[in-house]
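What follows is a set of notes on a single structure, which appears directly below.
Right, chain A next:
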Amino acid sequence: MIKNVMSPILDIQNLRVEFPTRDGKSPIKVVVRNLTLSVNAGEVFGFLGPNGAGKTTTMNVMLGFVNATAGDILLFGTSVRLPIARQRIGYLPEMTYYYKFLTAEELLRFYARLFRIPRAEAARRIDWALKLVDLEDARRRLIKTYSKGMQQRVGLAQALINNPDLLILDEPTSGLDPLGRMKVRQIIQRLKDDGKTVFFASHELGEVETVCDRVAILHEGELRAEGRVKDLVAQHQCNLEQVFLRVIGCQN
Partner candidate 1 sequence: MNEILAVAGVVIKELYRRKDFYVLFILTVLICAIMGSVNIFNDNQIIRYLKELCLLLIWISSLVIAITTTARQIPAEREQRTLLPLLAKPLSRTRLILGKFFGCWIVCGLALICFYAFFGALAASREHQWPLLNYSQAAFLHWMALGAIIALALLGSLVFAAPSSNATICFAFVVAIMCLGRYLDLVALSLHEPSRSILYAIYFAIPHLEIPFELRNLIIHDWPLVGWTFLGLEALYLLAYTAFFLVAACLVFRRKAVN
Partner candidate 2 sequence: MSNRRTIWLVLAALFIFCFGLAANLQPQFQSLENSRRQSDNFFKLLLGDSSRIFANSFFIKADAYYHSGYYPTIFDNNEAFKTPHMAEDTGAIASHNQGDENSFMGPPRNWIDAFSRHFIPNRHTHLDEGGPTDDLSKSSEVREILPWLKLSAKLDPENIRTYLVTSYWLRTRLHKVAEAEQVLREGLRNNPDDPQLLFELGCIYFEDYHDLAQARNIWEAGLRSWSRQAPGIPQSERLKLTNENFDSRYVFERLQTHLAELEEKAGNRVAAIAHWQQAALASPDPKDPQKHIDELKNKNPHL
């Protein structure tokens, strides 16, 4: 597959996000400061940072949950303020909760309708997604009867239902057993082989080092490091975890 190197799939331009504070000590709190970042097609991109660094806020702006104070994010060249920007993305939130009164099949059919996927095509994709995440046998059971792992897999299935060109994952392996983590890594690798782009936030640096092509490290709302994993590791002469700690100022 020819990679499009001309325009990035995800383009964060001078993003600034401020929130009013409640403590009254200062009028505003700057959560993301002038973040500029881009992700190219076909990459697996890791978005790292300690808790409170601004990763979730950046992803929330990307997904249209929160409005940026300044700057913009473009998805496939379209501003994220427009709903159509999300036509070609899939999103897996950290905490996966879905409508308990629906079955997995009904849930996927619902999301397929939101993507305006024709009925026959939707049925084919539902079968494919459920098979991919090993939920075929439970497709007609109500989600409220699912275990946590099964709910996580439903989440993955709904993120893939529209065959997205960009998959945004927030802590995809959180709460999964080693088998589950392996499956997720396999799925990410498979997507990469298919030419898809994956953007994910994670604290599991070991996994990030294995799977990701490039990473960005955020701290206190600012981009502290960005580049290929191999290059960063070579530059600092240590593994990714130590690079991370050094960049955020916790290690010499």
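Keep in mind how these were chosen: all candidates are chains of the complex that A comes from, given by their letters.
By our rule, a contact is a pair of C-beta atoms (placed from the backbone, for glycine too) under 8 Å apart; a residue touches a chain by one contact, two chains touch by 3 or more; residues count from 1.
The model shown is predicted, which means the values in this text are computed figures rather than measured ones.
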Just to confirm the interface: in this complex, chain A touches which of 1 or 2?
1
Which residues of chain A touch candidate 1 once you look at their complex with the stated criterion?
56, 60, 63-66, 83-87, 89, 91-93, 95-102, 106, 110-111, 113-116, 155, 158, 168
